[in-house]
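Note that one protein chain is taken out, while the other chains of the complex remain in position.
Moving on, here comes subunit A:
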Amino acid sequence: MSKNPTSHTPIDVGDGAAIPNKNDAGLFTAWRIAFFGAIFVSLYLAFGKSDPYYEIFKFVPDGILVTFKVTFGAILLATCIGLITGLGRISDNRFINGAASLYVEVIRGIPLLVQIFYIYYALGRFVKIPDMLSAIIAMAVCYGAYMGEVFRAGIQSIPKGQMEAALSLGMSRGQAMRQVILPQAFKVVLPPIGNEFIALLKDSSLVSILAVSDLLRRGREYASETFSYFETYTVIALIYLVMTLFFSKLIGIMEERLNAGK
């Protein structure tokens, strides 16, 4: 045990790809090398080496579309679930608070892979949900719990005085939350939501076990018939890398714009 625990600097490690830091200037940043390197290697493989890489690049695009659909669908749904959960977690109502906390505890304690199987196959016995939708629901239910914590922290980061001031102006609690607290909290939670989005984009590869034809599944289908495992997974990894790096940059730019508006 350290003698002076307060002297530690807090570390912050997310599970998404690193969102590029504006201060990290210079032509050869890690992001640029990785992003343009991946694109260059992809182009070289597709057109320079062609066989079988060109075939693989031709085989997987509909899988990329499915990956996007699952990711965007899940992040939208997860944000809604997260907002409700976050509000529930700070609620004074013991029942609502308890329900929201229970949801967060249960979901965070179960591996995502198990949840996906569970929602798809176990619930499939009772309710008929189409495959893509149940993949989206499974991802959203899981990420909603993490997102709930993000929203809770975001709302709590707004000084208490603001709520008190809004109430003293005659606003109801709901009004104050909607018109004063949440608009500010959204700015605070946007970067962590961006991180969750990138983590979700990567985790969406897990839905390939549900026979949802996402990018990874398409790759596996190609490899299982042609036996070109090395080539196929090289291509799949490159495509995921380009996607996550692209979105991390985009989120970085968005964040900058928001800060500039302050």
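Everything below uses one rule, namely that a contact is a pair of C-beta atoms (placed from the backbone, for glycine too) under 8 Å apart; a residue touches a chain by one contact, two chains touch by 3 or more; residues count from 1.
Everything below uses one rule, namely that contacts and distances are computed from a predicted model.
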Among "Basic amino acid ABC transporter substrate-binding protein", "ABC transmembrane type-2 domain-containing protein", "Sulfurtransferase" or "Benzoyl-CoA reductase subunit BadE", UniProt-listed name of the chain not shown: "Basic amino acid ABC transporter substrate-binding protein"
Sole residue of A:Arg94, A:Arg125, A:Lys160 or A:Arg257 that reaches the chain not shown, by the stated touch rule: A:Arg125
Identified contact with the non-displayed chain, of A:Thr29, A:Ser224 or A:Asn259: A:Ser224
Residue numbers in subunit A that touch the chain omitted from display: 121, 124-125, 128, 130-131, 209, 211, 213, 217, 220-221, 223-227, 229
